[in-house]
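One protein chain omitted, others in place.
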Amino acid sequence: MSYFSDIYKGIKTLLTGMSVTGGYFIRARKGAITQQYPDNRETLKMFDRFRGEVVMPHNADNRHYCTGCQSCEIACPNGSIEIIWDRAVDPTTGKKKKKIDKHIYHLSMCTMCGLCIEACPTDAIVWAPNFENSVYDRSTLTKILNQPGSSVLDGIED
Amino acid sequence: MTDQQLQNKIKTEEYFINMGPQHPAAHGVLRLILTIDGEIIKNVEPDLGYIHRSIEKMCERDSYQQIVHLTDRMDYLSSHINNEAVCLAVEKGLEIEVSDRVKVIRTIIDELTRIASHCLWWGVMGMDLGALTSYFYAFRDREMINDIFEETCGARLTMNYNVPGGLMFDIHPNFVKRTKDFIAQFKTKIPEYNRLLTDNVIFHKRTKGVGILTREDAISFGVSGPTARASGFSSDVRKHHPYSAYDRVDFKEILFTEGDTFARYQVRMMELWESISIIEQLIDNIPEGEIKAATKAVIKLPKGEFYQRVETARGELGVYINSAGNKNPYRVKFRSPGFSNLSVLNHISKDVLIGDLVATMASFDFVIPDIDR
Amino acid sequence: MTNEDLQHIITGLGTDLEFTAEGSEFLNVIVPKEQLHNICSQLKSHPELKFDYAFCITGMDWVPALGVIYHLESTELRHQIVVKVMVDDRENPTLDSVHDIWQTADFHELEIFDFFGIKFNNHPKLRRLFLTPEWEGFPLRKDYVDEANMIIK
Partner (left out) sequence: MNFTQMIIPLNITKTISDWIYSIMPETAASYTIMVVIAVAYLLLFAVAGLYLVLLERKVAAWFQLRIGPNRVGPWGLLQTMADALKLVSKELTSTIKIDKFLYNLAPYFVIVSAFMAMAVFPFSKQFQAFDINIGVFFLIAISSIGVIGILLAGWSSNNKYALIGAMRSGLQTISYELSVGLSILTMVLLTGTLQLSEIVEAQRTGGWLILQGHIPSVIAFMIFMVAGTAETNRAPFDLVEAESELGAGFHTEYSGMKFAYFFLAEFINMFIISSIAVVLFFGGWLSPFGITENIAWFPEVLWFIIKVVGLIFLMMWFRWTFPRLRVDQLLTLEWKYLLPLNLMNIVLMAIVIWLNWTI
């Protein structure tokens, strides 16, 4: 008799499975979790801490916080940060002071580990929630983070 | 004609078949060279290295902080647990005691990682057996965990949230609420998983008695994690060598004795409940404390050898650090669970059908970067 | 079982065994390479040791010696031990395989052969596991040079 009870139990479990998928079929409109990505660009917002790419914020006067201490360059495991720096005489104090010429960031080599931002003593670089990083030319992934003509904000010690 | 003559006359020929490196059941780039007689598998020979990145060699040139983010890329489904293993080994070397807050947060995220990993495994297991819908249901729930990770750690998969001495930054204010929401919702979903797949008669037929691994073989082959526990080998590192906050939570080690594919399936399904219970015990009272112990900018481990074992979603991960006293390690070895688990595949896949091999592989839950490192 | 007790038992198993616990949480036993297989099989079968679970097998390059580190645990008695074996010959290093004692050694020895070039006697099928068969050199050795692919900081 177990032959027939096997058949009965088998069919019952199959129908149970079908009830799960059937339930979702009926509620298909409400349950859909698809993100229709390029259409929802306006509403799509990343979380604050999202690691998209490293940027260097500048204030309205085109000043930034980077002293050129190279902590980020040392901290980076992949060598994706290069800082070209120079020493310049500070006009107010008259002392020679380190000054960045170019803060080069290779996005193509970055693994988004966040060690550079941890290492930065002046919070000069931060994460930007930009996730659309695809480009047609690889060379555009090498970015210069400090804007042309920018300079370090006064009073940021190195 | 005698039987022997007849058998010689109708003798079949064995042939080779390449399963992978590009194959839907390979879950990546695992290449299995199968020797097959008809549809019956005679030998399984894994060929690895298709995504070997030599993480162990890279570790030898990096500083201790930098090693951590490499381990994200090993078993990417338990990246937080991998990070933690390295950090615990380094903390062992530095003799730092991290605060309770760090321990508890690490444990909660470990368990969330485990749930996320098991979710993915469940979906893929169904998919390998031909029930494609399970994949989407599992990913819907996994998405919530990924959101939690993204909000707190900044990344969904390769989180790199641990640093030697603690955590990179404190949890997000929404973390507790989101986790509770997830737990509440996920509790209603597991019975649904069971109704869809676990109770299904075809699923039973496909998995019961397939790929039986005995306890002795499991120990001898160094199998660990849910795969070993399905064979009755009590291998849970969280129980035997507790780390972080596992010594203060109450949870069961799921043990089965059948050792077949269905037992491995059940162990993981029941571990979901255990993970939920661990999170529930900890989430309401995360103690206050330092988020990061003070470490020097350049960490130098004393001369010696440091070994840390943790339980990832796939099994026991061991981190062996041999330090010569420099700022980078002399030798780092990752004892990855997948590598040892893979070695037993040939042993238990003799004289089974191709479909059985696929089911067995699905229940082992291989992550290929974990095997290749 | 404490490390002292372990040391006491293991001392009786072979000759010229070196013990150290310095800089490590486990008891380290340095075994001469000729005795490796013998000691290992006794470590597994001895009723008070029962090291049946080799949870980690690591290849090692102590310049100039090469070697293997076995992390062992007893699943019944829950004590651990580290066995080390060294071989000085860098050109043609050879050790005994322990895959008949712990079958997990089969794969781990392949990995060690691949990256350190240590050959294992009696191994069922010693082959390149990760690297291609025609690969030259053994990448995890300290003297390995690959100017094209390696970035040295």
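Order of writing sets the labels: A, B and C. Residues in every chain begin at 1.
Everything that follows uses one rule, which is that a residue touches a chain if its C-beta (ideal position, glycine included) is under 8 Å from a C-beta of that chain, and two chains touch if they have at least 3 such contacts.
Computed from a prediction, not measured in an experiment: that's the story for all the values here.
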Which residue of B:Ser54, B:Thr133 or B:Asn194 touches the chain not shown here: B:Thr133
Omitted-chain contact residue, chosen from B:Ser63, B:Asn200, B:Ser224 or B:Ser349: B:Asn200
Residue ranges of subunit B at the interface with the undisplayed chain: 15, 17, 23-25, 39, 126-133, 135-137, 140, 196-197, 200, 202-203, 205-206, 353-356, 358
Contact footprint on subunit A, counting only the chain that is left out: 7, 14, 17-18, 20-22, 24-25, 28, 31-34, 36
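Definition applied: only the chains that are shown with their structure count from here on.
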Where subunit B and subunit C are represented by their mean Cα positions, the distance between them in whole Å: 25
Contacts with 2+ other chains: residues of subunit C: 151, 153
Interface hub residues of subunit B, defined as touching at least two other chains: 62
Residues of subunit B defined as touching subunit C within the complex: 47-49, 52, 54, 56-57, 61-62, 92, 217, 219-224, 233-235, 240, 302-307, 309, 316, 318, 320, 322, 331, 333, 335, 339-340, 342-344, 347, 372
Contacting residues of subunit B [partner subunit A, same complex]: 62, 65-66, 68-70, 72, 133, 137, 140, 143, 147, 150-155, 158, 160, 163, 168-169, 172, 192, 195-197, 199-202, 297
Of all residues in subunit C, those that touch subunit B in their complex: 22-26, 28, 52-56, 58-61, 69, 71, 75, 78, 82, 102-104, 106-108, 111, 115, 129-132, 139-140, 150-153
